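One chain of protein is taken out of this complex; the other chains stay put.
On to subunit A.
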């Protein structure tokens, strides 16, 4: 069963964070990924650039609207995703509880997948 961990946290810049905290954060994210990988549960992981770099599209009355900035303007933003494959929700929650974001005042959503692609075709999560 595939679950996506949606990591939400308030965005910091290298300046606001300080060099030391930034390095510590990166070290902990590296360790978290390595732990998931070594356990054989990690499918993919991605940390996103700050939401100020995002571009949002929508179509209004057949006109494509392009807007700078995130869809929802909030202090806490989606900052990364991790996809894991584990037997059940308890296992997913156990891994999610080790996410460093939780120690940074962040929030982790654990969401089961419905379908995902294999070689360009959708297959159900099971």
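Quick note on the criterion: a contact is a pair of C-beta atoms (placed from the backbone, for glycine too) under 8 Å apart; a residue touches a chain by one contact, two chains touch by 3 or more; residues count from 1.
Going forward, contacts and distances are computed from a predicted model.
The subunit not displayed here is recorded in UniProt as "RNA polymerase subunit sigma-70", chosen from "sn-glycerol-3-phosphate-binding periplasmic protein UgpB", "RNA polymerase subunit sigma-70", "Putative Na(+) H(+) antiporter subunit C" or "Amino acid/amide ABC transporter membrane protein 2, HAAT family". Within the whole complex, the absent chain has one touching residue among A:20, A:38, A:68 or A:90, and that is A:90. Listed for subunit A, the residues touching the missing chain in the whole complex are 1, 87-90, 93, 112, 114-115, 122, 124-126.
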